[in-house]
Structure formats: C-alpha cells, structure tokens
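One chain of protein is taken out of this complex; the other chains stay put.
Chains: A and B, in written order; residue numbering restarts at 1 for each.
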Amino acid sequence: MGLFRYIVKRFLLFIPILFGITLVTFTITYFLPGDPAAVRLGGSPSVEALEEMRIKMGLYKPVWERYFIYMSDLLSGDLGKSYLTDRPVLYEIGDRVLATLELSFVSLFIIVVIGIPLGVISAFKKNSIIDHVARFVGVSGISIPSFWLGLVLIFLLFYVARIFPPPLGRLPPGIDEPARITGFYIVDSLLSGDLETLKLSLYYISLPAITTALVNLAPITRMTRSAVLDVLEKDYIKAARAAGLPERQIYKDALKNALIPILTTIGLSIGFMISGSIVIEKVFSWPGIGLFALQSIASNDHNPIQAYILIVGLTFALINLLTDIAYGFVDPRIKYG
Amino acid sequence: MDRENKTLTVPKTKEHPLRKTWRSIDYSWYVLRKNNLTLAGFFMIVFLLFLVILSPVIVIYDPYETDSDNVLSPPSWRHLFGTDQWGRDIFSRTIVATQLDLFIALTTVLASASVGAIIGAVSGYFGGKVDLLMQRVTDILLAFPSLILAMGIMAALGASFWNLMLTQFVIRIAIFIRVARGEMISQKENEYVEAAVCSGNSTSRIIIRHLLPNCITPVAVMTTLNFGYAILVTATLSFIGLGLNPPTAEWGLMISDGASYLVLGAWWLSIPGAFIVLAVLGFNLLGDGIRDLAG
Partner (left out) sequence: MSENLLLNVTKLSTNFYLYEGVMRVLDEISFQIRPREVFGLVGESGSGKTVASLSILRLILPPGRIISGEIFFEGTDLLKLPQKEFSKIRGKKISMIFQQSRTALNPFMKIGEQIARIYRTHEGLSKSEAMEKAIESLKRFRIPEAEKRVESYPHEFSLGMAQRVMIAMMMACNPKLLIADEPTTGLDVTTQAQILDLMKEARDKIGTSILLITHDLGVAAQTCDRLAVMHAGHIVEIADVEVLYGRPLHPYAKALLNSIPRVDKKVRISDIPGFVPSLLNPPKGCRFINRCPKVILGVCEKAKPEMIEIDRGHFVMCHLYEGK
C-alpha cells in the first residue's frame, strides 16, 4: 500500500503545477500581439463590425473573468477555435500531432539503439579511444543547432549526393496517405499491406529522424555513461569483485542499477524532442504541431498558439511525473508516504 | 581506498596569498592541459574573443551595406566568405554577429545566474512562506521546456533585442534559483554556521561571508554550461523568426537567409553555422572541464 500512497502524493503535487501551466499559457496568450477580432473577421472589416466582434469574443471582459472562462472551457475539453479556419483547435492539432509523434518515436528508437550501448561501452572502457570518441561526439551533438544540422544534411545528402528525399514532409507530393488506422504512416501502410507507401514513408521520415536523433543522442549517451560509472565506483561493486563474482555478472549488476537514471533521461529526451520538433518541422516541412504553431504565430491566430504551449507543457510535466512514479516501482529504498 | 585517498592529502601549511593564487592558476592550467578536450574548448573561446577584439581592424566592410552587383558570390580574396543575397559581406557580418551573440549569451546568463543565485540563497536560508512561493514559481517555470517558454514569451512580446535579452534572462533564472537554494539548504546544516551564529555574526554577514562563497561552485559550473545553450537559443529563436529582426547581423538570421538559397550553394549558411558550433562547443567543453574541476 506504500507504493499507492506514494503515487497519490505525486499526483497531488502535480495539481499546482497543472494550475501554473495554465496560468503561464493564459498570460502569454493575453499579451500576444494582433487583434483577435480582426483576424477572426479577415479582410478589412468596418469599425462597427470589429467592435461587435470584440464584444462577442469577450475581449472587453476583465482579465480574471477571461481566465475563468478559459479554465472552464479547458475543463470541458474546449481549446477554442482557430480564427483562420474556424475549426476547433482540438481537431487541427489532432490532425497534426501524430506526425510529430511518429517522427519523435522513430528518432527515439534510433537514439535508444545507438545511445545506450555507446554510453555503456564508454563507461566500461573508460578513457579508451571509444570513450573519447563517444564523449566528443556527445559534446558535439549538443553543440550543433538542430536547424543548421538539418539544413547541412539536406544540402549534402539531398542536393549533392541525392541519397535522401527532398525536405517536403511525410510523403512525396501526389502520393495519397495510407488508409487512416492509427495515423502513423509507417504503421498504417504496413497494416493495409501497401508496401510502396511504407517504403516511401520510411524514406521520407529518415532524414528528419536522423537529424533529431543526432541532436538528442548526446544526453542519453552521457547520462548512460555517468550512471554506469557512478554505479561502478560503488562499494557494493567492489564487494562483488571481492566475492569473486565474474566480471560479466558485475557488469550486469551495474547496468541494472544504472537503469533508473537512464530511463529518466529517455523521458526527458521525449520532452526535448517534442519541443525541438518546432525547428525540425520547419526545416523539413514536416506537417506536425510545431510547424502549425509557427504558422499560427505568423498569422496571429491565438488559440492554436495557446493550445500548443499548453500541450507541450503538459506533456513535459506528465513525463516528469511518470519518471517519478517509475522510481517508486524500481527503487526499493524510496520511502513511501 | 576512497577513505585513504581523502586522508592522505598534503598537510596544509600557511601559504603566501600570491602563491596560493598562483597554485590555483597552475592547477587550472594543469586541468586544461591534462584534458585535451577542455584545452580545445578553451582555445575555441579564446579564438572567438580574439576576433571580437580585433573586429575594428578586420571588419572592413559595413555589414549592412548592400551591393546589387555582387550578390551571392562565393568566397574570394575580396570577400573572404563570399556575399549574401543582398551582396553584403558575409565575413564582416559573421564577426559582427559573433560580437552580438556572445554579448547576449554572456550578459543574460551572468545576470540570471547572479540574480537567481541571490534569490535562491536567500529563500533557502530563511525558508518559510516566501521560500514555498519561490519553489512553486520555479516549479512552474521549469515545467516547460525552456525553448518553448522562450518561444511563447517572444511571440507575446515581439521580436526585438531587448525582448530577447529579457526572455533569455527569464527562461533560465529558475534553474539558478533551484541550484543555489538546494546548495544553501545543505550548507546551512553545517556546523560552522552554528559556530558563526554563536560567535555573534549577523545574519547578513553569515550569508555573505560564509554561505554564499560555498554555494558559488555549483552555480559557476551551471553558468559555464549555460553559455553555450544561450547561444543556441538566440540562434534558434532568430531562425524561426522570434528572436532578432532582419537585417541584424546574427548567426541564426544569417542561416535563415542562407536556407532560402540552399540550392545555389551552402556558403551562406555554413559559415555562420560553423561559428555557432565553435562557440557552443567551446563553452560546453570548457564547462565540462570546470565541472570535473569542481566535482
């Protein structure tokens, strides 16, 4: 029952953060430039029409009342409408969020498959050549701006070498998207047996995914390395050696005990990939929520911006909550209560 | 073995203060030398600072002067890094941008580090309601990925130099508050504080003379590691149109300009990009070294 109480307590601590996130989101939106009424009406409306629209949209109500309306809409699942398309923001985002997630998952897969083994090897072979290379690659990775890396890769691998496709989104123009089942093109085309589309969607996702992975590889490799090193220096590892356990077993222990910090970093990476997607999506014209947010900022469409910041904040906070809870499950020393 | 290692240190003798300073410089230099990567980072930053200092001499073209006869030209002796789509000299623009980007990163990080450290230390020392409130505020600021928070604030305030400075300051103040607060709380428990209280020191004296110096190390490490990130944030925000406005000579904006002419060649974006990498990598390598030195 201790674990249950621990989880409940985590959730309770989560509530003020949720509240804070909505507060920040609302404040930013409140100060966004542009007249929502003008955007909503479009064209060059008359002064009277503008005034009428402003009253209708509640722009003259006091701040606290607008926040209250925002919160009550939010609690009923209403993120407002896009002024431009007049569609609910929820639908607009729903159309695009899977593109962002698909890209993030593919990148995450690359990161986990490469980053964790690399970190483990450089910890076990500390100060070897592999370690130095891994560390240098790691530091370089966090030092390269993702948008620049994307552009350079596009230039080299698309314009010059012609290996990768142009940065034009999820599929080449003129190709229909696969029948919508999950919204992930790779999964959908696989499920509907459309191998041609599967190949194309893998081809088109490869370069943006590689770029995202390269930029996010460093933290995982680093964290894995330092977590494993940290464990290797512990007394109980020395004791295990003194007890004559085979090195293989000792490495296994070290890996197992280093798992929690590694999991935390993976969680954080997902958050960073979602926030970093705003740049990658712009570079690769990837039709995800980041690109949508940028377009909304450019056209002063307030509700989608508000929704975007809210969703990213919530995702980030939720990941933090989940890693906290994961600690409770894995580490027997956590004192519940 | 750890225990033995700690106890077997050189016995402390009274040293002349100058000699002590020399020893610490000597030690820092040793750390730099011992670790080639840290040394490399050090030289990258020195190189960039060197360019900044020399800029009055080496920037021979006006970075904002357009030349319609000489558009998108590749590197030549006249224009070392070529010219951009308005015929502006990329070399001059890059050096001016170096000045600007380093200035923004250094000033905003130092500002949020010092303000954040003081707020965190004071709030950690006194505890109570203010501390609780401070904690909630930092929790909320840290609930967002900092790039998204920066993007939101810049979208609300509008792209401009001072708004960018303010945003950079706001997005990382929370982390400094948290680091300093945590350190202060653990330092406060030490017996020397009690001793200082008993011997009649005033609270402000205890904080300033005894506690703050001991909280400096983690804040300093954090500061160095943040310089590089601040440069990335400036460039990224400018690239997506939410940092500085064209025609400012700034690395991210120059890359954004160059991206439109990618088909015609990569000169226009590779030079400013390489400078970003040089600066950020330099600070990160140096920060790693300083972290090793401190830890």
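Everything that follows uses one rule, which is that a contact is a pair of C-beta atoms (placed from the backbone, for glycine too) under 8 Å apart; a residue touches a chain by one contact, two chains touch by 3 or more.
Because the structure is predicted, anything quoted here is derived from the model rather than measured.
The hidden chain makes contact, of the residues A:121, A:202 or A:240, with A:240. What chain A contributes to its contact with the hidden chain is residues 234-236, 238-247, 249, 253, 256-257, 330-333.
As a working rule, only the chains that are shown with their structure count from here on.
Centroid to centroid, with C-alpha atoms defining each point, chain A and chain B lie 24 Å apart. Chain B makes touch with chain A in their complex at residues 37, 136, 139-141, 143-145, 147-149, 151-153, 155-158, 228, 232, 235-236, 239-242, 252, 255, 258-259, 262-263, 266, 269-270, 273, 276-277, 280-281, 284-285, 288. Here chain A touches chain B in the complex through residues 16-17, 20-21, 23-25, 27-33, 132, 135-136, 139-140, 142-148, 151-152, 154-156, 159, 271-272, 274-276, 278-279, 282-283, 293-294, 297-298, 305, 309, 312-313, 316-317, 320, going by the rule given at the top.
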